[in-house]
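Worksheet: the structure to be examined is printed underneath.
Every protein chain but one is kept in place in this view of the complex.
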Amino acid sequence: MTQRGTLGVAVVGAGRMGADHVRRIDRVISGARVAAVADVDAERAKAVADGVDGCAAYTDPAAAIAAPGVDAVLVASPGPAHEAALMAALRRGLPVLCEKPLTPDAASALRVLRAEERLGRRLVQVGFMRRYDAEYLRLKALLDGGGLGRPLMLHHRHRNASSPPWFTGEMLLGDSAVHEMDVTRWLLGQEITAVTVMRPRPSGNAPEGVDDPQFAVFETDGGALADVEVYVNCRFGYQVQAEAVCENGTARIGDAHGMLVAAGGRWGGSIAPGFVERFEEAYDRQVRAWVDAALRGGATGPSCWDGYAAAAVCEAALRARAEGRRVEVGLVERPALYR
Amino acid sequence: MTQRGTLGVAVVGAGRMGADHVRRIDRVISGARVAAVADVDAERAKAVADGVDGCAAYTDPAAAIAAPGVDAVLVASPGPAHEAALMAALRRGLPVLCEKPLTPDAASALRVLRAEERLGRRLVQVGFMRRYDAEYLRLKALLDGGGLGRPLMLHHRHRNASSPPWFTGEMLLGDSAVHEMDVTRWLLGQEITAVTVMRPRPSGNAPEGVDDPQFAVFETDGGALADVEVYVNCRFGYQVQAEAVCENGTARIGDAHGMLVAAGGRWGGSIAPGFVERFEEAYDRQVRAWVDAALRGGATGPSCWDGYAAAAVCEAALRARAEGRRVEVGLVERPALYR
Amino acid sequence: MTQRGTLGVAVVGAGRMGADHVRRIDRVISGARVAAVADVDAERAKAVADGVDGCAAYTDPAAAIAAPGVDAVLVASPGPAHEAALMAALRRGLPVLCEKPLTPDAASALRVLRAEERLGRRLVQVGFMRRYDAEYLRLKALLDGGGLGRPLMLHHRHRNASSPPWFTGEMLLGDSAVHEMDVTRWLLGQEITAVTVMRPRPSGNAPEGVDDPQFAVFETDGGALADVEVYVNCRFGYQVQAEAVCENGTARIGDAHGMLVAAGGRWGGSIAPGFVERFEEAYDRQVRAWVDAALRGGATGPSCWDGYAAAAVCEAALRARAEGRRVEVGLVERPALYR
Partner (left out) sequence: MTQRGTLGVAVVGAGRMGADHVRRIDRVISGARVAAVADVDAERAKAVADGVDGCAAYTDPAAAIAAPGVDAVLVASPGPAHEAALMAALRRGLPVLCEKPLTPDAASALRVLRAEERLGRRLVQVGFMRRYDAEYLRLKALLDGGGLGRPLMLHHRHRNASSPPWFTGEMLLGDSAVHEMDVTRWLLGQEITAVTVMRPRPSGNAPEGVDDPQFAVFETDGGALADVEVYVNCRFGYQVQAEAVCENGTARIGDAHGMLVAAGGRWGGSIAPGFVERFEEAYDRQVRAWVDAALRGGATGPSCWDGYAAAAVCEAALRARAEGRRVEVGLVERPALYR
């Protein structure tokens, strides 16, 4: 480590998420600094790097990763570029925080997983930041405590005010519901074994040709069911809710509110406009956990196995949606490193 | 009793409340029928009586009370006319349900109380219908159960969307807060011993010259405090809330909601537009309880003592408001009949 | 009608539901009286009839229906006995309130429907009393108002503290979820066209051999989806919740509470112990509506068509559960009488 225990980070990708992580490491998280930024767009890389003291700009991710003072890598480039950046980081034995997805498909996720497995220690943390959200953490603690008995079902809701113009019907599963695939696995400590996707008549708010909303049901190897409603053009705000139905009780998160207003014949609170407002502190907490682990040379949080499993479930979900039938999920045997 | 256990009721007063009670007895409550209606306005009495099978109209309350088939009396005339009607009913030994207030001042309330006391049995029930509201009943049961320890304080809120044009600053206490005076006494089983009234700068919604809102604090002989905010031109709806602060916990009523809506960046429920919607079932339950007791020849619910105590507290509150100081409440000794 | 507009009712079945309806008509609902009670158990019939002034006891439903002073029939006998009682009432042209189910299967329901259709006017009201619940009514009004856009999905929860010993896995659909089948059809104004039933590993609270909970998904001819979780041994209380997801907002019922308590590190309210507490007023409102319609010689509320459609959806659901696959629902053409 350089400079009194400060972690030097190379940030790969200087788009919206990348620039936000640069700001977070520079201004919010103590114990880390941005040593290098890489983006295929040289100007964008330079603009971001110029705002940070002692930060160099690169167009080649591998060069940024190999730059002096780099102790760890944060991958925030587009999904298809993840595998190369992850492999470069692993070759140098550097801890990596990789934005979800680990890689865009199960086969490539498995290659990254095998590379890490050969190193014999975990270096990769996948950016499933809901695991760092205070409410999900409370739900996880409750389920692990066992006070309500065994979990039988999970009901998820995932609603966005609107989707960007390039958002397709496939992305409702691969980009949105992928979070529920991960938290289902994490909350239950079980793998998803089959997926069914059902589609009501699309909302009038959905762009032409996009089947929004969708409704997916996951079955797990522990005999639990998890359903998820994904609706990305609901207009009324950003809402992420989850209810765990256990043998002796239920627990629900996502109704959180800070201020109740009574006016004009109505009472109630406001709904977050987007995921940034809703999960801002989870992002901070995620990067802080990663920095702490990286300063100790290790890894924490969602692993390559979690990234791979999410990719495999996504593939099954996309097939289930396309073929209108239940599709089973096949996973390789879980390596010892991830048990 | 006449006609197979059906209670014949004389309704005194055919205004809004009286007509509503006639409808309730005729259509909603089994076991009773309206035998006579009295109103100083002969046409109004006739119009109401004509809608009910076998019901006669009168302009003289005493005549209605003495009419054939009358087993009980419901007094819904203006407050100043209550004493005469109550006395007439008591003279005939008939059970009475008397809309609040029992009478407009403590001295006249005491006269009625003494008349009933001389009869040696309770015949009068005062129309403090909150004692029949499901939520207040639940709060009362919780306090009586003692599971939260001794009650220390009550916080009341009493809000109306708007007040009628003839509503004065005095009526915020005598017409509105009188309900909180009664439920404070009833919930705690204690008498109010002193009253302080404070007044913020009036709301811009208040009619010229009306000091709305007001804030009153009651002290009880059990050492408890009860505060009440009265705001009768809040515009946003009708809201009655109460919180009991006990030694080991608090209990709050009045947030009840039936449907939560999420739309346009807000979530929440609706607020009742007025007391009819909020307390409709309490009115039914009150009259049903009265009919049942009257059929058995007895009385139940709020007594003359409760009506008298409310009148005495009201008088103290009005003095406290006028003189800007804490005013003590003096009550006669509680007669054995009401212990 | 006999006796000054009072409806004479024959109650068929003097078990729990029947006896409760007798009490309701005798004590709560004005405008009706119980003229006859029938039960195969003569003693039970007599015991119930003895408590009501002027009420005769029968063992033969047809005799009760034909008894003097009978203007209408309330059927509360076991499901398999419904068809005969309904046919007897229809033959006499009497209005009927029939506890759900109309009959136990679609074929027999269709026979009743055809008999009513031949009469050319509606006489039968099915006891789907949720349509009279204040919260469901508010949800229905909101959806009909259209302010939130077209409904896309319904999420139902149906939880009981415990099930009786004779409750089978089939009954989770036919006895419990049948309510959600009806409210789905009623809220949306659409017919259910296909059913899928999924089953997680049963709860440890479920009796041996009973697959509790179950999760069903309904598809409608309007392109909507409705899912329902049925869990009848959840131990923590009775909970019926519904959320309508519309194009521009959602609305949720079933979280209603009256009193919030803060004590011992927790805040919250209580959950109804059973359907009687939760839906008590809906039962009253249902019978009142039926009495009003019967006094006018007509019928209101859920019709034979609704009873038949529920039976057809139930049959599909049972097949879907048994065969582990999506099953389509076939309905006869909707007769003009029910359009």
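A, B and C label the chains in the order they appear, each numbered from 1.
The criterion applied here is as follows: a residue touches a chain if its C-beta (ideal position, glycine included) is under 8 Å from a C-beta of that chain, and two chains touch if they have at least 3 such contacts.
Being a predicted model, the structure only gives us computed values, none of them experimental.
Peer 1: Considering the complete complex, which visible chains touch the unshown chain?
Peer 2: Touched by the chain not displayed, across the whole complex: A, B, C.
Peer 1: If I consider the whole complex, including the chain that's not displayed, which of A:Arg92, A:Arg111, A:Arg201 or A:Arg252 touches that chain?
Peer 2: Considering the complete complex, A:Arg252 is the one touching the chain left out.
Peer 1: Which residue, C:Met17, C:Ala263 or C:Leu337, contacts the hidden chain when the whole complex is considered?
Peer 2: C:Ala263
Peer 1: Of A:Ile65, A:Ala85, A:Leu139 or A:Val230, which sits in contact with the chain we cannot see?
Peer 2: The single option touching the absent chain is A:Leu139.
Peer 1: Just name the one of B:Asp50, B:Asp144 or B:Glu247 that touches the chain not displayed here.
Peer 2: Going through B:Asp50, B:Asp144 or B:Glu247 one by one, B:Glu247 is the residue touching the chain not shown.
Peer 1: Could you tell which one of B:Ala42, B:Met198, B:Val276 or B:Ala322 touches the chain left off the display?
Peer 2: B:Met198
Peer 1: So which bits of chain A touch the chain we can't see?
Peer 2: The missing chain touches chain A at positions 4-5, 26-31, 53, 134-135, 138-139, 142, 147-148, 248-253, 255-264, 281.
Peer 1: Tell me which stretches of chain B touch the chain missing from the display.
Peer 2: 149-150, 152-153, 155, 196, 198-201, 203-205, 213, 215, 217, 219, 222-225, 227, 229, 231, 234-236, 245, 247-250
Peer 1: Need a quick check: the contact residues on chain C for the chain that isn't drawn.
Peer 2: Listed in rising order, the touching residues are 235-237, 239, 255, 257, 260-271, 273.
Here is the rule we use: only the chains that are shown with their structure count from here on.
Peer 1: May I ask you to sort the chain touch graph into line, ring, star, complete or other?
Peer 2: complete
Peer 1: Give the identifier of the chain nearest to the protein's overall CA centre, each chain being represented by its own CA mean.
Peer 2: C
Peer 1: Counting shared numbers against all numbers at the contact of chain A and chain B, is it over half, same, or under half, different?
Peer 2: same
Peer 1: How far is the middle of chain B from the middle of chain C, if each middle is the mean of its Cα atoms, in Å?
Peer 2: Their C-alpha centroids are separated by 38 Å.
Peer 1: Go ahead and note the Å separation of the Cα centroids belonging to chain A and chain C.
Peer 2: About 44 Å separates the centre of chain A from that of chain C.
Peer 1: So how far apart, in whole Å, are chain A and chain B when each is placed at the average of its C-alpha atoms?
Peer 2: 58
Peer 1: Multi-chain contacts only, two chains or more: what residues does chain A have there?
Peer 2: As it turns out, chain A has residues touching two or more other chains at 235-236.
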